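Take a look at the structure set out below.
Selected chains only, in their assembly positions.
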Amino acid sequence: MICTALVFIMHLGFSFLEIGLTRQKNTINILFKNFFIITMGLLVYCLGGFNLMYPGFEEGANGVLKFAGFGITAPEGGMEFGYADGGYTWWTDFLFQGMFAATAATIVSGAVAERIKLSSFMFFSLIYVGLVYPIVGSWKWGGGFLDRWGFYDFAGSTLVHSVGGWAALIAIYVLGARVGKFDEQGKPKALLGHNIPLAAAGVLILWLGWFGFNGGSVLSADPALTSLTLVTTSLAAAAGGASAAMFSTLLYKNYDLTMFMNGILGGLVGITAGADQMSPTDAILIGSIAGIIIVLGVALIDRLKLDDPVGAVAVHLICGIWGTLAVGIFGSMAGWTQFLVQLAGVGIIGAFCVVSSGILLFAIKAAMGIRVSREEEIKGLDLAEHGMDAYADFRLNQH
Amino acid sequence: MKKVEAIIRKSKFDEVKAALHQVEVNFFSYWDVTGVGNEQQGHVYRGISYSTSEIQRRFLSIVVSDEFLDRTVKAILSSAATDRVGDGKIFISNIEEAYRIRTGDKGSKSLN
């Protein structure tokens, strides 16, 4: 239950991070998107997503798609404490999973910030949270075919973060870069985040939330396992931050706080798949590598002329993949077959996400348009779509 | 020497800056002001919709030598216009003397 609260507060973390790393003229818009995701995500997940994700696959079924009906009603016995392995009830489970589901959409939100049309984004995220995410989820956590293959993803490096990350990647490709992100020669320019303290607070809040994310995914109140999980989670985060900070200091001769922050998140995403399988040393290794991946990943995205304001692709997609594969490399499940299973899982889920989000996004683009007009973008979405200022009493610069 | 003060739309700033660089006006200062004029902007806040004629503008202050005046004005006029109400104004006034603080130079050679 507490873990649910912690996962809930991650949404504050994401909002802060996203606001902080973008320009003030789009702040209201970002908050609106995030509020939409939390509220409607929960409602949609309640309406159908949960039953799509945990349909109760029959023995012997292929476990690809099944839907257990609309709405939520506790199964018989679900109200008792001993539901599933014990330690939590059916209701807790729903809420916890609902918060997870919303996370996938939030990841996309960060990547597409400052230029996506609000209505298109809302439509997209409804479908993605209500349909794509639970289908993928059912393959593993719902007991579907990936689960039967032995694919392991403890708390969602792939099932949550990559699922969000793939959609983010496709979305920024479809959308194109923000006005001013690349100059005529295609050289990337810096569009500065406007409130770094909030972004930093977002990172710490996310770290806090991850205690719930990973700790809660133990799905039982086994204190030994839970506490090990918290230790690995924290150490990976610390190692990710430290290595990203050091590596970027070497690379750019500059103490770059934003890399530090992204490194911490990268470490957290990286450990998520195997948080309960790793020793502290493994966790530090996984985190450190994630930190380096982040620094290179952010640069790579720029090189590809993609525009990802908050670094969502590097953090959630690339580190998500890394984390999932790491289960086959480090820790108590390490092994060549496990690695291949992990790779297969990453590939299948990736393909599915790319295809489904691609179709969805192109359809939206064709049907209703996906990007605001150039003029609205320059003016800022807050004024253009909401007629409201985020900081009415402050004198502001405009970029 | 003349002072050119231009009040423009914030969203046009990048274009105006490029146009000024084009005519080799590379030195100026700017800040943001609130403009009261003809243009109106609609807002909604907690159920109250209102429109205000107080709109954020960018104020450019450019001191140029007399022979640069014309091209500076032209560069701004052509790059800042959108033909919709609210494009702003340019005001020209006289500057009697100018100093470059670094060197103490006087006159128009201090300008760039």
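Chains: A and B, in written order; residue numbering restarts at 1 for each.
Definition applied: contacts are C-beta pairs under 8 Å (C-beta built on N, C-alpha and C of every residue); 3 or more make two chains touch, one makes a residue touch a chain.
The shown structure was predicted, so the numbers you read here are calculated from the model rather than taken from an experiment.
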Per-kind copy numbers - full assembly in this file: A x3, B x3
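Heads up, the rule we're going with is that only the chains that are shown with their structure count from here on.
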Averaged-CA centre spacing for the pair chain B and chain A, given as whole angstrom: 44
Chain A-facing residues of chain B, complex: 10-11, 13-14, 32, 41-45, 49, 56, 58
Contacting residues of chain A [partner chain B, same complex]: 180, 375, 378-379, 383, 386-388, 395-398
